[in-house]
Each structure stands twice: as C-alpha cells, then as structure tokens.
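Have a look at the structure below before the remarks.
Of the protein chains in this complex, one is absent; all others appear in place.
Going in written order, the chains are labelled A and B, and every chain counts its residues from 1.
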Amino acid sequence: MEVVPSIRPLLAILISGIAAILILLTGEDRKNLREFWTLLAAILKFFVVISMIPTVLSGKVMEYTLLTLSPGIALQWRVDALGLLFATLASALWIATSFYSIGYMRGLQEHKQTRFYFCFALALHGALGVAFASNLLTVFIFYEILTISTFPLVAHKETPEAIAGGRKYLAYLLTSATLILFSIGFTYYLTGTLDFKAGGFLENSASNSLLCVLFITFILGFGTKAALMPMHEWLPTAMGAPTPVSALLHAVAVVKAGVFCVLRVIFYVFGPKLLFDLNLGLLLAYFASFTILASGMLALVQDNLKKRLAFSTINNLAIIILGAALLSPSAITGGIFLIVGHGFMKIALFFVAGAIYVQTHKENVSELDGIGRAMPVTMGTFAIGAMGIAGIPPLVGFISKWYLGLGSLEAHEIIFLFVLILNALLDIAYFFPIIYRSFFKVAQEPLRAGIQEASMFMVVPAALCAVLSFWLGITPNAFVRFFEMALIATKQILKLG
Amino acid sequence: MTTSSYPILIIIVPLMTSFLIPLVGWWRKSFCYPLMIAALSISTFSSFATLNEVIEQGTLHYYLGNWDPPWGIEYVFDHLNAFVAVIVSVISLLIGISSKSMVEREFSQKATYFYCLFLLQVTGLLGIVVTGDAFNLYVFLEIASLAGYALIAIGEDGAPFASFNYMLYGTVGACFYLLGVGYLYILTGSLNMADLARLLPGLYHSKVVLMAFAFFIVGVAIKMALFPVHVWLPDAYTYAPSAVSSLVAPLTTKVGAYVAIRIMYTIFAPSFTKDLVPAATILSWVSASAILFGCILALAQTDLKRMLAYVLVAEVGYIALGIGLANKNGLTGAILHIQNDALMMASLFLAVGVLASKTGLRSIYQFKNIHKKMPITMAIFVVAALSVIGIPPTCGFFSKWYLLLGAIDEHQWLFVAVLLASSLFNAILFFRVIEIVYFSPSEECEHGAGPEGKSLDEAPLSVLIPMILLALGILLLGVLSGKIISTIIQFAIPKGL
Partner (left out) sequence: MMIGFYAMIGKKNLVKKVVGMNIFQTSIILYFISIGSKKGGTIPTVEHGHGAAIQAIQYINPLPHVLMLTAIVVMVSTFGVAMALIIMIYRKYRTIEEDEILKLRR
C-alpha cells in the first residue's frame, strides 16, 4: 500500500484544537464571533477531511509523523479507509451539531456557553486524533483528550444529578482507561511495537491463553466507551446533559470513537485470522448479541425519550461489533457502514428529542401524544430516523442490516441472523408507539397553545440528516462515497485487495 | 578536567550572592530582589550551558582548586547530573521570580534575609546535584536542610513546630548518611564517588559495606520523604509560606531521589543493588506502599495544601518505584518523573499558594466558583492536576508509561495494579476539587473580598508568568519526552541495567 506523506491529517485535527482556544479567548461577550469560530472550524475541518478522500479511495494512505514519543512509537497519523470514514462522519456531523447547538443553547438560554463550545471543539480535536492515529499510544492520547473534554459537557447542567452523571461518566471511562493503558503496555512488552497493521501484528507473540486475556482487557477497556454491556451504564445516565451533548456522545464522537477503537483492536492489532483461530471472534459475537437483545428489551421499558434512544444506541453499537466479530467480508462491511448510517439516523432522532424539549419541556414518551400534529416536520424526521434504525428499506439502515445478514450466512453462524431479525422486531416495538402516539392520538392534556416547530437552527439539521439517511439508503456512495470507504477498509483488513 | 567555567558558576554565583545580599540589603533594600534574580539567572544559564556541553562531549570533570581527585574535591557532570541541575535551577528561578509578591506582603522588613536564605537553599540543592565527592554532598545537604528549616519556620501557625520536627528528622537522616560515608572511608580511604565505585566491588562481601549501604539508604529515604519516614513532610509543607513550599516541595525530595540513584547505581554497582543485596526489591515494595498510602491519606484531607503534600509523598513513591525496579524502563520513568514531578508540584503549590493568600481560605470546600475571579490560576491547577493523574498529553502520562513498562518488564503485576489504581485515586482526588470549583451552582461563593478588603482578582503578574511557563512546560515536555529521553536520559542510565 503506497504511503503518501502529507500534513493534512494533522491539519484536520488541529483546526478544532485552535478553534477551541479561540473560542475560549472570545468568551461570552462576543457571542456571535464565538459561534462563528465553531462554524468556521467545522466547515474547514470537513473540507480538509474530504480532500483526503480521493487519495485514500485509490488505495493509498496518507501519513504524517510529528515526533518520536518512545523507542518504536511515534506521534503519528495515518489516514486509511476506516479512519477516514470515521473522520468524515464526525466532521460532517459536527457541522450539523454546531448549527443545532446554537438554536438549542440560545433557545433555552443555557449558562456557561463558552465552556460548552470550548469543550465541544476539544472533543472533536480528540475524535479526529483517534480516527487518524496510526498506533495505540497516539490513539490513547487522543482518546483521553476526548474523555476529559467531554466531562464538562456531561456535567454541564450542574444540578446534583448532572454532577452525579459526570462522576459516573468519569468513573467508568477512567477505569477503562487504566485497563487500556495496561493492555497497551503489555502489547508493547510482547511485540516492541504499537503500530496498527491491517490483519494484526500480535500473531505468534505470546501463548494463546495470554493473548485471550489481552483481548479481553482490550475489549473491556475500549468497550466501555463503546457502551458494550456490562460497561454501558454510563450512557443512559449521561442523558441528563443537554441534547447537543447527547448527540455528540452518541452519534458524532464518543461512542463512535469507542467502537472505532474496538474495530482497530480487532482488525489492526489482533487480526481476523488470529481471532478466528482463538475462537475469540465467536465469543465476542455472543457477547455482542447479548447486548443487542438486552438493550433492545430495556429500551422498551424506558419512558424518558432520551434514555430510550440511549439504549437504542447501545443496541446499534453492539450490532457494529457483532458485524466485526463475525469476521466475514460482508459482515465487516455492514458493520463499518453502520457506523455511518447509525450516525446520521441517531443524530436526527436526538435533534428531534431536543427540539421537543425546547418547545414543550417534555421529556417522556408518555407525554408525547399528539405532538406530531403540532410539529409535523420534526416528528416526520423522527419517523424517518426510527424506520432507518429498524432497518426498513429504502433507508440507509437497511443496507447495513442486509450485509450483516449476508455476513452471518458467510460465517456459517445462522444464529446471529436470528438475533438480527429479533432485534429488528424489537426496534419496531419501541419506536412505533412513539410515532403512532404523536400523530394519531389526541393529547390527554391540552397542549400549550401555539406550539410550533422549533427554530430553523434545530429543525433544518434534523431534517437534513433524515433526508441524508434516505438518500444514502438509495445511493450509499452519494457525496463522499462512504460505502466505498467501507469496502476498501474491509479489503485492507482481510488483505484481499 | 574541563576548561569551561560554567560548571563552577552554577554553585559559586548563588553562594556568593547569598553572602552579598545581607550587605546590599543593609545599604539599599530594593536591590535584593533583582540581585537574587540575576544570580539565579546566571546559575540557570550556566546549567543549561553545562548540559549542552555534556550532551556534546560526554561527562565533564571540574576539579576544585585544581587539586586532582581523589585527594581534591571534584564536580562531575554526567547526563543525569546535568539534567537534574537544569531542573533545579530553572524551577528555582521561576519560584524566585514569583516569591516577590509574597515577601512584600507578609514580611517586608525581613525580605533581605528571606532572599539570602532562598539563595542558600538553592546553592545547597545545586551543590548536592553537581558534586562528585561523597562528603561534599553531606556538606551541601546540610546547607540545604538548614536553610530549609529556617525558611519553613517563617510560615504561619504551626510552622516553627513543624520545622522543629523536620529538623529532628532531617538531622537524623543526614547523620546516617554521614555515618555511611564514614564506613566507606574506613574501608577504602577515599571519598570520591568515582573512586569508591572503582574500589568497592572487591569489598562487597564485607559486612561494613552492607552497613554503610543500609545507613545510606535509610538516611536518604528520610530526606526523600519515602514512606514510612515521610512523616515530617505534610506538616512542614502545609505550614510553610507559599513561596517556600513552592520551592522546597518540587526540589528537596527530587534531589533526595537523585542522591538515592547515585548511591544505588553509581557508588555501588547495579549488580550489588539488584542481586547481592535485595535492596532494589525492598525499595520497590516500600515505594508501592508509599504510592498507595500517599493517595489514600490525601483523600482524607480537607485542607488543600495538606492534600498536595500527601500527593507529593505518593509522587516520591513513583520515583522510588522506578529506582527500585532497576531496569531500563523503570529508571527512565524515574528520571523523567523527577523532571515532571518538579514541574507539577511547582505549579500546584504556586497555584494553591495564590489561592490561599488571595482568599485566606484553606479548605477545599470553600473554593466554590473561584475560577470566576482567578481563571488562569485555576486553569493552571487543572493542567497540573491532569498531569498528576497521568492523562496524556501532559508530561505526567509519559513518566507513568515508562514506569508501567518497567513494571511489566519485571512481571510485577502487583506494581502494575498499584500504578494504575493510584491514577484512579488521583483522579478522584483532583476531580473532587475541580468539581467543587467549576461545577458548583453559580450563586454559591463563600469567598467575598480578600482578607485585606481588596476585591479578589487574578494573581499578580510576578506569580502568574512563572505559573504559565510551568503549565506550558507540563503540556509541551510531555510530547517532547521522546526527545529528552533520546538525548539525555538514555545516557544517564547506568550500564548494567
């Protein structure tokens, strides 16, 4: 694979880092300038990222080394298909979330907005650093930047619940970080290198049982951020944060970074062959299936809308991991593509939840009767997003589900096909009532007169993401060619290309 | 013998200036501060120049009075030496700059004597670092200690008593060291470190050598505040005035650790410390307990400064663990941590000193929302706190990484667990403070005007600039640690490890 040296990866990462400092310096007094920095950075970042797409799609990788951290480990970024996919998604969704945040934060007249935008920009800095990192140590550095910068966001409201939520967030994530650090240290001890290599680099470096233990510590560590059960508890509790934060956590950066790192570990540290030989792939698949079904069932009983969406995210992330764990070409492609699809669909759903909250201050599903008629565009967006998650064609979710189904057949494990089908039913079961009630039921208490659609800042991003889910479902390679990136990533992983 | 005069300037300038200052102060008081800063700057510049020469040419020898060793006293500069000398002089310069405001405020009549003692303390510390003669080290050790006792006693409330206790402990420690030197002198007839290193291997079977080693280690442990003989530290550093604690806290214990490295690996060969006597093993177990006890006891404190003093005990434990692991990675981590801890402790104690003097408050729970009045100070506190916890990209992460690798190399899983668990304890510790400061509801503010009735505002510039420089150092020296290790530290590791 040809390597093209280029400073663009570093540039893309630094843009939001610099923006964060600018935001901090601009402060509360010049609000519009401060929001301008966010939007400017988001758009610039997106353009730098997509400028790298042609090179990567032609099979090359772009690399930039900053300095050596340790013998054999450098602070280095390498843009390959998988990393570029995640980065494109994150930067695109940041644009949407930035517009949305302006509407949301100003609509609710939230406090400490400078701190909010500062941490947001830093979080994106961390996310792209994770996406492009070429070795485990660089990943870890930016992974931690992501954790620390999102902590003030989770505890933003500063109520006792918010602070407790923040504490839980930190407790889970920092504990998992120590596990990750141990795994990284041990990997370095075993092999003397930490560079990601498609197909893995841990083969023949230690006894089988030791490798199994190492795999488990890695998965426990990175899996916490990916909200794999039983380390998922922080995610529903973090729903106490403002909605743009939840959108960031779920769709844009945090859990996606977690699942991305899990994929990096599976495919670029251990490798499909090693995992298949050790039967760890199957073990992980069973774990993921348990999470899928349990979270689906838990979603059914949540009344708080955002908590229900949280369990839906846990559900989808586990499906991505399932796809990866099946280790077959279609499953891997389907899983990777679901990162994109879920991002767009879930963010639309969260935007709707936030819009509803701003307009009506209602948070629970049971209170949403009839709201569809007052806010048709908003709830229509919700309907599209929900159907997409459930995997109904022609939305983008269906493509992933289809490939995953194919993948489980390729891997000769039919049971997972049943898991996926069961999951689709559960999805319909917990989303459909919301759509039904909001459009077809009459409000029990009369809705406040004059409830209308939320501000343009909020509705437009939401609707746009829903439309994109539709569009990407029909032509998955529209605009930035996400699907092709997923295919190339699969090929690189399985060394087929 | 080197012909450059930079080596001797490091010691002579502060020493002579400390004698000059009382005279100058008698004549015109306002000249003392600039004189002190000038002396410290010359010293810092000389130490950098010396480090440069050492990097280019290798070990430097400077014979005092042109007497050849082993009869004369020589100053030896190898990579370890020169590196620690740079750290000591830079931190002293920064703290010296920042001491002005505290001195003016608290005891302006005695400012002259303060500056004189300050310089003597610095002279003593630098002398310990640069000397190549075992008895000369004792002399400088006592200079530093006596100046320290006097400086600490200037503080508030319990300071004289705390200093008295410190004096008792410190004297015992220094006398044990002296006893060790005496035993070695009986056996070998030499006091020169290099000479001892040459003569001792033939004598390792002797009981006297073992006794000497034991006395050395216990004496240095007292000076270094290694658990369980750390007892003098919390009281002494809590009650000392802020300029003093910010000087002694980062430096005294680190210089003590340097002495430990010299004894264990230069005077006595590494094979003695590792294999003949299980000293390294014992040291590593003791330091593991130091880390744990330091963290746990710190959790129990409500006084912010006292909490930091216990954190310091834990940090000394890290360095001692690195020394005790006795392998390349462990010692790299220890030496890197000497640098990092000096930076972190200096910024923490400076920040807390500013907080205490501006508000007159000591307890953690009283600092709610203080970041509104003192944003930069609190930001520096946060950066230093992240470094103590070990979050990349701050420098604290990198020394912990090497310590971790060192522990994994030795298959000491308990130490790995201790290292990781202590990061979590530190996280709890510091995030408790961060939460109280940043995330309390905006109305609560227990500190109104400062004790003099002035309104609270940011720290004075003479304190702010050193703090900002230190914080920048923490952030930048982290990623530059690879460079530091490859140019300096890897040559500082004794052969045979």
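Just so we're on the same page, a residue touches a chain if its C-beta (ideal position, glycine included) is under 8 Å from a C-beta of that chain, and two chains touch if they have at least 3 such contacts.
Bear in mind the structure is a predicted one, so any value in this text is a computation, not a measurement.
Put simply, the missing chain touches B once the whole complex is considered.
When the whole complex is considered, the residue among B:23, B:38, B:186 or B:461 that touches the unshown chain is B:186. Only one of B:10, B:24, B:39 or B:150 touches the absent chain when the whole complex is considered: B:150. From the set B:16, B:168, B:414 or B:461, the residue in touch with the chain omitted from the display is B:168, counting the whole complex.
Not every partner is drawn; the one left out touches chain B at residues 135, 138-139, 142, 146, 149-150, 153, 157-158, 160-161, 163-164, 167-168, 171-172, 175, 178-179, 182, 185-186, 191.
Convention: only the chains that are shown with their structure count from here on.
Taking each chain's centre as the average of its CA atoms, chain A and chain B sit 44 Å apart. Every residue of chain B that touches chain A in the complex is listed here, in rising order: 386, 389, 391-393, 397-398, 401-402, 404-405, 408-409, 416, 420-421, 423-424, 427, 431, 435, 438-442, 479-483, 485-486.
If you check the complex, the residues on chain A that touch chain B are 66-71, 74-75, 111, 137, 140-141, 144-145, 147-148, 152, 155, 158, 163, 166-167, 170, 174-175, 178-179, 181-182, 185-186, 188-189.
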